[in-house]
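Heads up, one of the protein chains got dropped from this complex, but the rest are sitting where they should.
Labels for the chains are A, B and C, by order of writing; each one numbers its residues from 1.
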């Protein structure tokens, strides 16, 4: 940490800062500048609240943190790509995975039709919501455990592993009994009890970025999961909230490229939520891949205009089947391996 | 709902839309325009997903919702101010309440000192966190139940009712045993199970606006609580996330004035989180009051530069004591009653 | 400036940074930390591009600027409030000014009616646009010089000084012939030729904050004007663009309070544009005053529902007359002087 003194700070003010730094068992080294002085804080265990603490001192202009607040998720301390294994699939490390399925599980027929269609088209994993977070209390909120059973049945019949959302800590055990990967939704990215419970479950986690979360906060939330002994975290960019209203969210592909650089975790992208429009999902799926994403997650529904939720952003099975070969061709040019390939 | 057809939509496309509207038991009335036609959808029970459904139809440019999605929280259907009673205090309906206390309960001495100081200065209610949501897993996360006990002790000794945050549905019962008002934090504004559990608790709820939540989403979250039979919801603006980084958040006082107009619920403001800087809290507290807020919530700490969290935004007891008479003078000019006054 | 080295930076990488710093005639002082080293850059004339330059060096994690980039606008180097004098009026330094008038000058009758009405109600200055920036080429763009003549006539008949917008450098001379204060609109906050031309005109400038400008950028734009020898700059907060769409902009009163602290320039607020709704302008005008603004600028129109622009955010003359005594009462409680009082 660096403490920047004001140009008119007195010697007593500087000394008070140095004394406080020593009280924390740290060392302060002063650099005397022409316009103002700065203090470098040295020590391995700088308390997270030190910045605010020192900024209250008279004579201090600002205190600047110089290390990233996450460690376990940081590439700096773990240079090689983490590879998350789900059954036979490898996620991360140069492969490319496609996860597809409906926003919500609605019926046996709907989920089976979709599961077979997306497998046929080449998808690697099936998604589908049994528990749905909804802004309004008056909208469909999922089939609950019945939805989980239908997902498990779809897996049994198609062989596709399943990923589904868990919304509250007490449901983790239940959802983990059915799912291969536990999804933490954007609205729950900072539901810290949920993060820890998923961490303890031992199941791979798919952690969506909160719609107004910074990349740093996203990686800190991953840190919560990893800190419970679970390194199998897949990050998922799904669009952020900005001033632009022509699209539901603003897909942040800078974040995909930067998260890949700052962290060793695999990063995938969800262009269905990221755009909110089915006709924008294909170009943004291709763009995500080109930006370096380790995979994409797409909403696919056999009859989107009768879907109980998010129909406007779902691809039909036909649209999805048309998109798959484009993604594969692009992946080949980019030198990516299919997620089913052996390492 | 209004369905806007494209300028080149065919008659079959228009008829397909009308047919689908009828399948939902609704009526569609066409207005034939010079450039394009529009369809008004008539009926009491328009499904929340109808908009997305119709926007997928060929020939449809867009579908526009014309009613607000919340009812119980809407002033349109409940013109008079809701007044939330907490002990002898009345919140809403022209009164003005001041809630003060530390970000986190840290020790008996800290909370007792603060409680007596803020009561002495004129505060009506005591705040303090026992369970703290923190972005990083490496920071202080509260004393838990011990913190609740200390809050209860502070209430017993000072007579001030207490408000404290509850973070997860399974803790609602525990926290409700100690607290007078249950706070739902910004990060949990869309933790729907928590909203419902707080709704069922029967305790008044203080619902903070999520840091990237629209006013409509905020009122929908209030709707979740009220729908459980609990009308005692206090809305709290605490700053939104914008591009500006000179302040921690951007206090949105437009939202205070607009929420008062769109909803009958009391609305208070939290300038400590809204600014993130102790020296900006006083002017913004006064501004909140002038904008129509029914009260303010302020962080006060006897020794902010040694606080375990958010010290940089806490007022000292002396700063708070200096601010109270300014707020009272302003409230008088604005014709507000003290929250202790009988109705 | 502080240069933070990576934890694994080599000694050669550190030396390369030090060498480059010396090439600029500056000194670099290394603080050797336990996890990483940092370099403090010392010297009076640090080039503005040094930060980017050093961040490209291998082994550098980031470079952090520790001084504010503006000087002439900074309170740090000019502790006392700047007071802008316009005729008999004083703006800044504890006074409070009310500027009122229509969005655009439309006709002699309209501007005269408004001018007399706002003077009667107590306004200090008249506003009105002769040149209007409009997003669409198909909307009314002002009367041009005829509008300026009508404003001058309104000043002659009412005695109110006038403020009006200038949109392009070549118009500065023309507008300065008529106006008492030259307004630079939000869209032109970074039209640097315009800033300099207004700086050279010698007329007081009213500088609106750009709708996505940071406070720092706003003060840098003020710096452009002052650097031409014109210290008479009035800052005007008019709402920023955020994700919230229920209001036209989000009024940022944090910025009013912070700009007052960081700069010595007077700061006023424009709640008409800041909210975009006439019924939100009064509460936000009061809030601006309470937050510390040196004045407000309000849109007033004798017949807003027939206005050629921004009618939805204009107060009627009656609404404005009802608001003035509330503002005056609040200003009294806050200890503010009327802008007409002698210093």
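Convention: a residue touches a chain if its C-beta (ideal position, glycine included) is under 8 Å from a C-beta of that chain, and two chains touch if they have at least 3 such contacts.
Here the structure is a predicted model, which is why all the values come from computation and not from measurement.
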Neighbouring shown chains of the undisplayed chain, as defined at the top: A, B, C
Residue ranges of subunit C at the interface with the undisplayed chain: 20, 48-49, 51-57, 69-70, 133-141, 167-170, 187-188, 190-194, 211-212, 217, 220-221, 223-224, 227, 241, 278, 304-313
Sites on subunit A contacted by the missing partner chain, in the whole complex: 212, 214-216, 239-240, 242-247, 250-258, 261, 274-275, 277, 279-280, 283-284, 286-292, 329-330, 332-334
Residues belonging to subunit B that touch the chain removed from view: 2, 4, 6-8, 29, 31-36, 38, 40, 42-44, 61-62, 64, 66-67, 76, 212, 241-243, 245
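In this section, only the chains that are shown with their structure count from here on.
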Intercentroid distance (Cα basis), subunit B paired with subunit A, Å: 27
Subunit A: positions in contact with at least two other chains: 212, 241
